[in-house]
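With one protein chain held back, the other chains of the complex are shown just where they sit.
We call the chains A and B, going by the order they appear; numbering starts again at 1 in every chain.
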Amino acid sequence: MPEDKNRFSPKIAAFCCFHSAYLAADSAGAMRKSYSDGVYIIRVPCAGKVEGLHILQAFEKGADGVLILACPQESCHYISGNIRAKKRVDYILRFLEEIGIEPERLKLFNLASNQAPRFVQVVNEMAERIKDLGPSPIKAGVIGR
Amino acid sequence: MIIGERKSLEEIRKMIGGYKKVLVAGCGTCVTVCFAGGEKEVATLSSALRMAAKKEGHGLEISETTIERQCDMEFIEELREKVGQVEAVLSMGCGAGVQTIAETFSEIPVYPALNTKFIGRTEEQGVWTERCAACGDCILHVTGGICPIARCSKSLLNGPCGGSKDGKCEINPDVACAWQLIYDRLKALGQLDKLEEIIPIKDWSLSRDGGPRKLIREDVRL
Partner (left out) sequence: MAEDTKIGVFLCDCGEVISRNIDLSGIKSNLEKISDVGHVTLSHYLCSQKEIELMGSEISEKGLNRVVIGGCSPQFCEVIFMEAMEKSGLNPYLLSIANIRDQCGWVHPGKTRATSKAARQIKMAISKARFLEPIKKETVSINRDVLIIGGGISGMEAAIELSELDHKVTLLEREKVLGGRLHQLYSLYPLELTPGALLAEKIEAINRRANIEVLTTAELLKIEGHPGNFVAKIQRDGSPITGNFGAIVVATGCDTQFPRERYGLELSDNIITQLQFERMLKSREEWDKIPQKIGFMLDISDEYSRISTISALRNGLAAKRRFGSEVYIFCKNLKLDAPGLEGLYREARDEGVIFFKFGDAMPTIAPAHGQINIQLEDLYLARELVTLSCDLLVVDEKIIPQRDFEILKSILNIDLDSNGFYQQANVHLYPVSSIRKGIFSAGSCRADLDFSDALADGRAAAQAVHQLSYSGKAWIEVQKLVVDADKCALCLTCIRSCPHHAIEVDHEKQAAKVIDLACQGCGICAAECPAKAIQHKGYTDNEIGAQLEFLEEAI
């Protein structure tokens, strides 16, 4: 039985670079711009710190979606962290495909610290996408038995 | 070093499909360096396998470990306790590693998670290329330090075939013609005369044609 779309509240782990997205999230707060409360921010010094393994672990622990939010292209605080993050996300997407997890559940976005509205848009769109997809198939498998 | 590459998740899952408790064993030497079977790959593959099983409602318990070298018995011994608690071992070592585990633990099935590809070098971060075919009879001294056995698609010994074009091999324009490389290097070294020497027919009995090989050093033996 698919869950009712409106009742399903997706859990999203958002790895946020402390030099960009984390600060954007803070200013979204200062601007009182509301977004889905299922988004949990995990602070990282750089998107390049997020390992593929951490992304898989998030799914394994029950994330319905994972966001990697990195500095804008060409303007990574640590020069190449956002590029490394993108490549790892691409690698893990292939893994997700092999496991049978929809690729829409893992997204990387580049945004700057002053882009609070974009942060809100990105996380809300992600939450909507995940609502359409329903709960993670990893959880569904367990519930099914 | 030995270069390996992970098999597809699907193939691995078929191998270990029936088991509920599996040990995923990594190797801390060659396959760590080529990103195929080090501690991180062990953790990543294990997580993926657990999820794939969970998705289909199977229970799969995985224990993870990475040892220094899977091709040495003393290190393999470190696995003994963990092996006792599982139904199968999935080795992320090279072919030698998988077999050392199999030979050490006769009672437990061992499966390879990697395809062992070749003996090669890191050309750049993330790019590995073949350099040695372990033919057992090295001729690098006459070929300018470039191996025609491993790097010529036909393993020719006395110059290129007709498929060498603009320094590239006919099998793939990304593959350099080994004989072009040999020529260029000998020319740079001023040793082109070496090419006038005919390299005799290779004794393949020193390679795989002679059956499985064995090396004994009495002086090193205890």
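The criterion applied here is as follows: a contact is a pair of C-beta atoms (placed from the backbone, for glycine too) under 8 Å apart; a residue touches a chain by one contact, two chains touch by 3 or more.
Computed from a predicted structure; not experimentally measured.
Colleague: Report, in label order, the displayed chains that the undisplayed chain touches.
Modeller: Across all of the complex, the chain we cannot see touches A, B.
Colleague: Among A:13, A:69 or A:111, which residue is in touch with the absent chain?
Modeller: Missing-chain contact among the listed residues: A:13.
Colleague: Hey, which of B:15, B:33 or B:175 is the one touching the hidden chain?
Modeller: The single option touching the absent chain is B:33.
Colleague: Considering the whole complex, not just the chains shown, which residues of chain B touch the missing one?
Modeller: 28-29, 32-33, 35, 38-41, 43, 66, 122, 125
Colleague: Quickly run down the residues of chain A that touch the omitted chain.
Modeller: 9, 11, 13, 22-23, 25-26, 28-30, 32-35, 37-38, 40-46, 48-51, 53-54, 57-58, 61-63, 74-81, 84, 88
Please note the rule applied: only the chains that are shown with their structure count from here on.
Colleague: Report the residues of chain B in contact with chain A in the complex, numbered from low to high.
Modeller: For chain B paired with chain A, touching residues are 8-10, 40, 43-44, 47-48, 50-52, 54-57.
Colleague: Can you list the residues on chain A that touch chain B in the complex?
Modeller: Against chain B, chain A makes touches at 51-53, 56-57, 59-60, 95, 98-101, 137-138, 140-142, 144-145.
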